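To start, the structure under review is shown below, and the notes come after it.
For this view, one protein chain was removed and the others were kept in their places.
The chains carry the letters A, B, C, D and E, assigned in the order they are written, with residues numbered from 1 in each.
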Amino acid sequence: MRELLTNTHYIVLTGVLILMVIGFFGALTKKNLIKILISLGIVDTGVNLFFIVIGYLNGKTAPIFSKPGLTPQQMVDPVPQALVLTAIVIGVAVLALGLSIVIRVYEHYGTLNVSKIKKMRG
Amino acid sequence: MKKPGLKKRLRVKNIFVFLLLCYLAFQMFGVFGLLDLNKVKGVAKYYLENDIKDTQSANVVTSIVVNYRGFDTLGEVTVLFLAATGLGAILSGRRKIKRKRIPANAMLKFGSKPLLSIIILFGAYIFIHGHLSPGGGFQGGTVVASGFLLMLLTFERYKVEHKYVKWTESVAGLTFVTIGLFGLFLLGSFLANFLPLGKVGELFSSGVIPIIYIAVGFKVGSELTGLLDNMMGVVE
Amino acid sequence: MLILGGITFLCVVLMVVAAYFAIKTNDLLSSVIASSTVSLMASVLFLILQAPDVAMTEAAIGAGLSTFVFLIALRKTERFEREEEQ
Amino acid sequence: MSTGMRILDLIAYPFVAFIVGMLYMGIARNIIGRIHRRWGPPVLQNLIDVFKLYRKREAGSHGVMFHLGPMIMVTGVVTCLYFVPILSGGKWLHGFSFEGDLILVTYLMVLGALGMALGVGQGGVPFGVMGVTRGLTRLIGLEIPYFIAIIVLMAHYNTASINKIMELQAGGISNWAMFKLPLAFIASLFSFWGMMGASPFDIPGAPQEVASGPATEFGGKYLALMMSTRGIFGFLKLTLWVDLFMGGAANLLILIAKTFVMFISVLFVTSVYSRFKVEQAVDFMWKYPTLIGLIALVIEMVR
Amino acid sequence: MSWFSPILMIAVPLFIAFLIPLLGYIHKKAGLYAMSLTLLFNMLTGFYFLPKVMVKPIRVIVAGYKPPFGINLAITPFSIFLACLISTMGFLVSLYLLKDNTTETQEKFAMLILLVVMGSTGIVLTGDIFNMFVFLEITSISSYALTAIKKDRKGSEAGIKFLLVGSISSTLLLLGIALIYNQLGTLNLADIANRFSQMNPKVAFLAVSFLFIGFGIESEMFPLNAWAPDVYQGAPAPVAALFSAVTVKAGLYAMVRFLFTVAAKSVFIKLLLVFGVLTVIVSELSALRQNDVKRMLGYSSLGQIGVILFAVGIGTADAMQGAIFHFVNHAVLKATLFLSVGLLAKAAGGSTMEDLKGIGKKYPFVAGVFGIAALGVMGFPPLNGFVSKMLILMAAAKTEHIVLIMLILAASVIEGVYYFRVLQVMFKEPEPTRIEKKAFPVLSLVPLVVLVFAIIGIGLFSGYLMPYLKGAAMDVMNRSTYIAAMLGSNGGAL
Partner (left out) sequence: MIGPNNVILIPILAGILAYFLGKVVKPAREGLTLGSVIAVCYLVFRMPFDKVISYSYSFKLPYAFGSLSFGTNALTSFFAILIALSYLFIAFTAFALVKDKDYHDTFYLFFNIVAGSLLGIVYSRDLMSFFIFWEMMTWSSYFLVIMNAKNPRKTGLTYIVFNVAGAYAMLTAMFFVYAAAGSMQFDKVATAIALMPNTKVLFVSILFAIGFLVKMATMPLHVWAPDAYTESEDSFTGFFSGTLSKMGVYGFLLFFATIVGFANLKGISSIKDTPTVGYVIAWLGVITSIFATFRAIVQDEVKRLLAYSSIAQVGYIVTAMSLGTALGIAGGLYHAVMHTIMKLLLFITVAGVIYRTGKDRFSELGALITRMPLSFLAVLFGIIGLAGMPPFGGFASKWVIYMSLLKSHNYFLLVAMIVSSTAAFLYCYKLIYGIFLGHPSSPDLMEVKEVPAFLWVAQVPLMLALMVFGMLPGLLVPYISKAVAALGFNAAFNSTNMYTLSAALGGFNGFTVINVLGVIFVVVLIWYTLFFPKSKKLHRLDIYYAAETPTEETPLHYGYGIGAELHRIPWVGASLRRHITTFYEKFAEQVNGIASVLKDILFNGDGQIYMLYAVLTLVAIIMFLGR
């Protein structure tokens, strides 16, 4: 138990997996478009966490030379953090665009049910 | 009579999806044990070791975001720009669904105006010190945008001047690209750090990094503001 | 170490619960708030995982901004899931 | 043989055919009359009719093709005649039979019909055209057994030349094709009857129903020409069968004897059977004679 | 001229894109013209570098750090070839758009078009996998926006579907990149390629499958392309032309580059073969029963992409050559088809078969262009589609995929059926009376003329293209040269 609680990697990784499963499940089964976007947002969060956690090293500090004594060897991997920054921004951009399209769709169809929005098919 | 059948069908699909996802999760879980979680390696190691020498920026993440992988950031800014543009294009000229809004109380109205300038200042602080401390253009920009969000929420008829937003975002973006092009013209490499690096920990250090981050800050702030403004769609 | 682990564990559990709630609830408003909680928890986790930059961003964008974007979208559409959508 | 004699020979060719043919027609009317328990017309009646018709001063014409049709008919038939050797041996009365083969003859035989058909066509009588159509339809039936038979012949003797076929049959009755290849002969016999206009297959003319069929509109010199052509044609067919299946004839007497036998067979059939409708005729032809012919063909191929 | 580097193909459009909002103050249409000129600049730059790169690949370093430490652009024959294609098609479509005054948001439209082309160019030029992801996102986000830009019912519907599936794609791509980064600690494509075998095979497999699906969605592979017909139908015609000519090509590039140069996993290449054939058959069959011509063209486009995937999946240099040739031809042909149908549909007031009845008699030129392009798509000699199809099938024959060839040819027969059906509807139905004949703007016709000449010219003089195709194919097939060219002689500092 102690092992489990102290091994941050595994706690977070398991959480991330559950988060992604929940997110995907929501995206694939919920019919409401906004709900789907929320689910996709959750998946995104999960992916971002996953990215960070694989760059995390037990017992090391953030990659900022804030104190004089810090050496590079004491720091966690900074690259995933940089990438996740980008990913988060991209995520919100997609989200905003998606919501704007959803608003348009709602105007045209009067519903948010993804299964009802199928004028184009076949 | 029809309903249970439908529901049943839906449930079957749900279970099926759930099983699929569990399978995927299981596969991923199997891989976790094989991941390499014990050391910094590859390019990260190089970044950590050479950050000071290369950029004189205390925040390694910032130097990666702005300098080593500045090209990504340019793309990222573009993505935001795109989202704002696309959103504007999609939502422009739509039918206004005017709904009754509960007006904000006087307290809020009174407080939010001075708060706006404080929030903007705070945001500016974040992105100006991006190379020294955590935070940077994105975070700062978002903070600035949230200030405007506050205004939008508080005042029914609050209008963000489109002209200013437009100018800010354009100039900020142009600054970013221009700095990159300067690097190309001066050092033969796009986005190259052509300014003196200074000394780590100082405000005016790290060459172009703070400038770019400030540009990014303005850009993100204005984009998000514009985005929110477009979303709110209160324009008559 | 154990305390940090405990906090981590707690955050993860909270996050998962919030995510589950976000998916489960019919009220999209609650759903948005729950997803905002997920982001907030993620932000805490980022902090724990020594990524202050990301934590800030996630807090500002994920928990803050995108929530508002959702809320605005909800205002433009409807707040509750319809029955056939569940 | 001198050129003069040759020319004489060639000129005599159609006349022999004409006279013999006309006589046979007369005889036929006689015999059929006897079978019908009545006195038939004189043997020479047909010849007389033809000459009478030739002497008619007036004939109506419906146009150029109406005028030319009978001429094409006679041209076709006489030409065909020239390629069928009347006598074997290749000295007298063999026409141009060395210049053409059996297939040529078979196809030339149709040319006459074409001429008539064209004339009838311009004549404008629907019945005439109907008759032509029936004739052509019947032809589909008739030609099959006939062709099977000649294919058997050609395959058997490995030549398409009538003269050669005749030569190879020389030397006794047992060498005759009708005994060596009996099934083929039987098959061809049906066609022969049909071609001779014998009763079960006489629908094109169909005297009682469509007012003499194709020849309806023709009169005077045209009818005369057509009748003479018929005579020549009849003789031609008889001769051809004799040549092909009975080893030909060395002189005219033998020829007449042999042809007469064939002719009698036609008469018997004619007087016994009643007329087929055209589809029945074709159907019949495609069933029994064709089957017999095919058996002959198989035998020939196996051999 | 050291500053004249291919990175300008990305930097300049970006600069102009940021500038366009301000250009609105000068003139209402300044943005559109700026976009067009920028794409022209891109095109010229591309063609300036094309012969040089054919001789020796260029490695463009961004921000002054040598790969794998910084991001670099990998200007190899394949990428520059595609960059040229993309910018040329972009330029032609932009010419068409200059007079296309359907949207009131012209400025934004211009920006989006510029950025979608820029994003595609970025995908093909970049040498960094995360950078590729970013450009892919730029491309997709602008595509979502462009799909929905008309704000009509169809556009919005198509846009939201596109966005949903695209989100899955980006999620999977990120996961895959994360796995690769965790294993190798690098994001540079050449570096990953160099050390790909060091990855744990299980992790590598998972990463490759994530990326395969991610890129598969972008490159419209069969089970993942269900959104595509909607998008082709819903988006404005020039945008659809742009999608099939530009963005798909970028997606395919990513797929090919990743599978051949980086991962080099033969299982997935074989998988591509299977999916390619499936794509062809399903798409052609689906196209058979379409009533909307634009949607039909969308399915047909998928079919062509299936052919490309099939060719790529064969995995020989010859097939690759044919596939790359088909990239070009498909871009040219589909752009022509979409643009001409766009014009006709605008005149007729709709793009269904009923709307287009007899339109060929009214507008013989544009409909004739459509006809020629249709013949080209069906692969009739001497047009360009024929040559590449033959090259692909010959390569397939060499590897003894006779059954697959037969399947593809059977699908081509179906293709013939529906294209000829459209042609007959256009040309053989009585002339419609409800439509008043209006002349199309000349600028809209210019790209059509150019494209028609391209269709015939490429078909007749394909030999001139061959050296480039060969270079591009060799670039894909020889991963070692790519790695060497990008990492330098020491094979990377790591």
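Structure notes:
Please note the rule applied: a residue touches a chain if its C-beta (ideal position, glycine included) is under 8 Å from a C-beta of that chain, and two chains touch if they have at least 3 such contacts.
All of these numbers come straight from a predicted model, not from anything done at the bench.
Within the full complex, the chain left out of the display contacts the shown chains A, B, D, E.
Check D:84, D:132 or D:198 against the missing chain and you find that the one touching it is D:132. Across E:111, E:282 or E:345, the single residue that touches the chain missing here is E:282. Of the listed positions D:19, D:32, D:114 or D:250, the one in contact with the omitted chain in the full complex is D:114. Listed for chain D, the residues touching the missing chain in the whole complex are 57-65, 67-68, 71-72, 74-76, 78-79, 82-83, 96, 99-104, 107-108, 110-111, 113-114, 117-118, 121-127, 129-130, 132-134, 136-137, 139-140, 143-144, 147-148, 151-152, 154-155, 158-161, 211, 216-217, 220-221, 225, 277-279, 282-283, 286, 294, 297, 300-301. Listed for chain B, the residues touching the missing chain in the whole complex are 17, 20-21, 23-24, 27.
Along chain A, the points of touch with the absent chain fall at residues 24, 27-29, 31, 36, 114-115, 117-122.
What we mean here is this: only the chains that are shown with their structure count from here on.
Shared contact partners of chain D and chain E are absent; no chain touches both.
On a Cα centroid basis, the chain most remote from chain C in this structure is D. With respect to chain E, maximal separation of chain centres occurs for D (centres as means of Cα atoms). Taking each chain's centre as the average of its CA atoms, chain C and chain E sit 37 Å apart. With centres taken as mean Cα positions, chain E sits 29 Å from chain A. Listed for chain B are residues 28, 35, 37, 40, 43-45, 47, 59, 61, 68-69, 72, 75-76, 79, 82-83, 86-87, 90, 94, 134, 138, 227, 231, each touching two or more other chains. Those residues of chain A whose C-beta lies close enough to touch chain E in the complex are 27, 33, 36, 40, 43-44, 47, 50-51, 54-55, 79-80, 83, 86-87, 90, 93-94, 97-98, 101-102, 104-105, 107-109, 114, 117-120, 122. Put simply, chain B touches chain E in their complex at residues 27-28, 30-31, 34-37, 40-47, 54, 67-72, 74-76, 78-79, 81-83, 85-90, 92-94, 166-167, 169-170, 173-174, 176-178, 180-181, 183-185, 187-193.
Residues 2-3, 5, 7-8, 11, 14-15, 17-19, 21-22, 60-65, 68-71, 103-105, 108-109, 111-112, 115, 118, 122, 128, 130-131, 134-135, 137-138, 141-142, 144-146, 148-149, 151, 156, 159, 179, 181-188, 200, 202-203, 206, 493-494 of chain E touch chain B in their complex.
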